[in-house]
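Only one protein chain is missing from this complex, and each of the others stays in its spot.
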Amino acid sequence: MTSEVGPNGEQETRRGFLRYLLGGGLVASLAAVLYPIMAYLKPPQQAEVEVTSVKAGKVSAMEKESGIIVRFGNKPVILVRNAAGEFRAFSATCTHLDCTVQFRKDMGLIWCACHNGRYDLNGRNVAGPPPRPLDEYRVIIQGEDISISKKA
Amino acid sequence: MNTFWSRLYSWADERVKLGGLVEYMGKKYVPVNRHSIWYYFGGVSLFLFIIQVVTGILLLLYYKSGELLAFESIQFIMAKVRFGWLIRSLHSWTANLFVLTAMIHMFSVFFGKAYRKPRGITWITGMVMFFLALGFGFSGYLLPWNELAFFATKVGTDIAGAVPIVGKPMMVFLRGGEDVTGATLSRFFGFHVALLPGIFTVFLGIHLLLVQRQGMSEPLSHGDSPDTERKTMPFFPNFLLRDMLFWLMVLNLLAILAVFFPWELGKKADAFASAPAGIKPEWYFLFMFQTLKYIPGKILFIDGEVLGILVFGLAGFLWLMVPFWDRKSSRGETNRLINYVGIFVVFYMIILTIVGWIV
Partner (left out) sequence: MNRTTRIMFGLLMLAFSSAGFAGADDKCLTCHESIGGKAVDLFKRDVHHAKGISCAGCHGGNAQSDDMEKAMDPKAGYIGVPKGDDISRVCAKCHGDSGRMKQYSSHLPTNQIENLRASVHGKLSTNGKERIVQCTTCHDAHGIVPVKNPGSPVYPLNIVKKCTQCHANAALMRTYNPSLPVDQLDKYRTSVHGMRNAKGDAKVAECASCHGSHDILSVKDTKSSVYPTNIPSTCAHCHSKAEYMKEYKIPTDQFDKFSRSVHGVALLQKHDLGAPACNSCHGNHAATPPGVQSVSKVCGTCHALNADLFSSSPHKKAFDDRKLPECETCHGNHEIIVATNKLLGVTSEAVCSRCHNESQNVKGFATAKAMRGLIDSLESREKRAIALVNEAEQKGMEISEAKYKLRDAHQARLESRTMVHSFNEARFQDVVNKGIVVSASVSEEATQALDEYVFRRVGLGLATLAITVLAISLYVYIRRLERHQAMGGK
């Protein structure tokens, strides 16, 4: 670095001021870069991305005659296992007024709590106000894992 | 303060002999002329590459490859990780700016004929890095596993597959199978974070070393004037500080882009869904994509698409090899043909990119 003596004091102060400005700007800029990075490095509340969407769980974890709601993107999907042990998956959005349906073991069908809409285990609307069957999803079983995907 | 720094310097000097390097750097001068502005684009490309490395490593901390989680993990980074949105947007924006500045750097070198002897290897390494950058862009585009990227990759690899003889095996190699699947994603992830950076670093090292060894090239017209009349400025600190100033402005621009135009994520890719309307590759591939659209289906028994790809391949190869066939410039003579070719290429790319963007 050059360290020369200025011709007069006024210039000296201006140089000093510039140095502070330069140093301050450098520190502030570094802070502006480093703060987001440090904050990014801090583990978030939920430490890692959840296994959502298409992976629906384990075959052994689901009893016969049971059903679970699985989040598929931004929509719920109901995965049901019937008495014969087969898996089926349907959109869990009731075709009547968009409530979320559920599996009812006592009735042996898919049921909507809002208006008692009923669908059989093939997704067909069998009673109550639903106008259409539930959209079906594809269930893929690879070994123990169940995954759900959209039907072609 | 000063004593601390000088003690640190002498501590290091005693051990690694910094003296020679500092002396060398102190003697390095950068030519000053009306084209000096273009010298900064190489440096800013380097800066952008560094940003890519940093943000890329940061993204790696939370990104999960694989069909099931890739999209969700990006969503997670954007929503749950503090400043995750910033890092991701920066990475995406920087990628685009990087290609842009590298392109400007390339054209400035081309028009300045800076590739002429003795800088042929520098040009080649630069061009290789440019192709690698396109590879970075293409592979990175797929990693969020969203609908647009999925179909763009499908189309992109399809085009690669149309190349005669080597096309099909190449497509299968790129896709890791017959179709774009989770296997493709894993592969592209590998290319993007390991393979390409590794190769890129080697070429970057050679490129930077050569630039330091040979200094900046001057336009041909300046070559005639005697040494005493040439204006120069010291590389250190003058040129480096100017570089920094430019980098700072670019950094600020990136921050503004990232905040005001956060990079969209779109919908998760679904192999069974029909392709959404308006599938477009990244802008730097657009001119080629658009050209292939305009080529008729058959030209003299040859498939139009194949012909287009071959022509682009040949043009790319000629472009890469310019130091070797442009003998005139190497001899220090003016070669107008190069200027005409360059101008044609620039206009062709700009016009077709705009057309592709609008259509």
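We call the chains A and B, going by the order they appear; numbering starts again at 1 in every chain.
Going forward, a residue touches a chain if its C-beta (ideal position, glycine included) is under 8 Å from a C-beta of that chain, and two chains touch if they have at least 3 such contacts.
Predicted model only: the values in this text are computed from it and were never measured.
Looking at the complete complex, one finds that the omitted chain is in touch with A, B.
Of the listed positions B:Ala255, B:Leu307 or B:Met349, the one in contact with the omitted chain in the full complex is B:Ala255. From the options A:Ala61, A:Ala83 or A:Ala127, the residue with contact to the chain not on display is A:Ala127.
For subunit B, the list of residues touching the undisplayed chain reads 75, 78-79, 85-86, 233-234, 237-238, 241-242, 244-245, 248-249, 251-252, 255-256, 259, 262, 265.
What subunit A contributes to its contact with the hidden chain is residues 2, 4, 15, 18, 21-22, 24-26, 28-29, 31-32, 36, 71, 74, 76, 97-100, 113-116, 125, 127-131.
Everything below uses one rule, namely that only the chains that are shown with their structure count from here on.
Contact residues on subunit A toward subunit B in their complex (touch as defined above): 1, 3, 29, 33, 36-37, 39-42, 44-46, 48-55, 73, 147, 149-152. Contacts from subunit B toward subunit A in the complex involve residues 2, 54, 58, 61-62, 64, 68-69, 72-73, 75-76, 80-84, 86-87, 248, 251, 267-268, 270, 272-273.
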